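Structure, as structure tokens:
Heads up, one of the protein chains got dropped from this complex, but the rest are sitting where they should.
Up next is subunit A:
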Amino acid sequence: MEPMISVRHLHKSFGAHKVLADINVDIHTREVVVVIGPSGSGKSTFLRCLNFLEQPQEGDILIEGTSLMAKSTRINDIRTELGMVFQQFNLFPHKKVIENIMLAPVQVRKWPAEQARRKALELLDKVGLSEKAEAYPASLSGGQAQRVAIARALAMEPKIMLFDEPTSALDPEMVGEVLAVMKDLAREGMTMVVVTHEMGFAREVGDRVLFMEQGAVVEEGHPEQLFSHPSHERTRAFLSKVL
């Protein structure tokens, strides 16, 4: 079966600084891939390349067989299939929660407002925030804001969800509520790529874990195997610090 995402010989530099060096990864439908690694290992850059927020210099990324690097590809169309959740939530502060969620379906998918509103309310219910529909983002806690951000991404009915350290900016007591929403999504069969420091989540929900260091995938495997029996010295060293 054709992979949902296929990353081939991906290279990315910021100036002279090489951030990603020859990344090759296939991600399949319904798979939850968790990317772990020390700060500066390139894992966020890797994730941001997947929806072209960062442009790689070499290599290619195929989303359902469509090359992101091809001139003929309309990147905006591809992005509608990839939901993205950011560390800092990036909610639109001038719009109410419900408007945050409805905006892209109405403007990009051209849904009628009524349909978008129904979808938004349904998603708010799913993330447990129905009562916040008319609130502004500034009045939300971090955990609530991130759940709204997840709902906003889901409103586009994406095939893939990308999470860029979704719990790193949260107070510890709010991490659980966000991870719970992500676990639900994984259970429903969403294809997910998650950059995180939550090793418990990686172990419990991940189908596969990638360990990145210095811009390369050092090791990948099933979470049980990678956490319990890492085959590389660098993986062992990293895990001994975080577990």
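Criterion: a residue touches a chain if its C-beta (ideal position, glycine included) is under 8 Å from a C-beta of that chain, and two chains touch if they have at least 3 such contacts; residues count from 1.
Just so it is clear, contacts and distances are computed from a predicted model.
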item	value
Name of the absent chain as recorded in UniProt (options "Amino acid ABC transporter membrane protein, PAAT family", "ABC transmembrane type-1 domain-containing protein", "Peptide/nickel transport system permease protein" or "NADPH-dependent glutamate synthase")	"Amino acid ABC transporter membrane protein, PAAT family"
Of A:34, A:156 or A:193, the residue in touch with the unshown chain	A:156
Per the touch definition above, residue among A:21, A:53, A:180 or A:199 touching the missing chain	A:53
Options A:21, A:103 or A:121, residue touching the unrepresented chain	A:103
Contacts of subunit A with the absent chain, listed as residue ranges	51, 53, 76-77, 79-80, 82-84, 86, 88, 90-94, 103-104, 107-109, 149, 152-153, 156
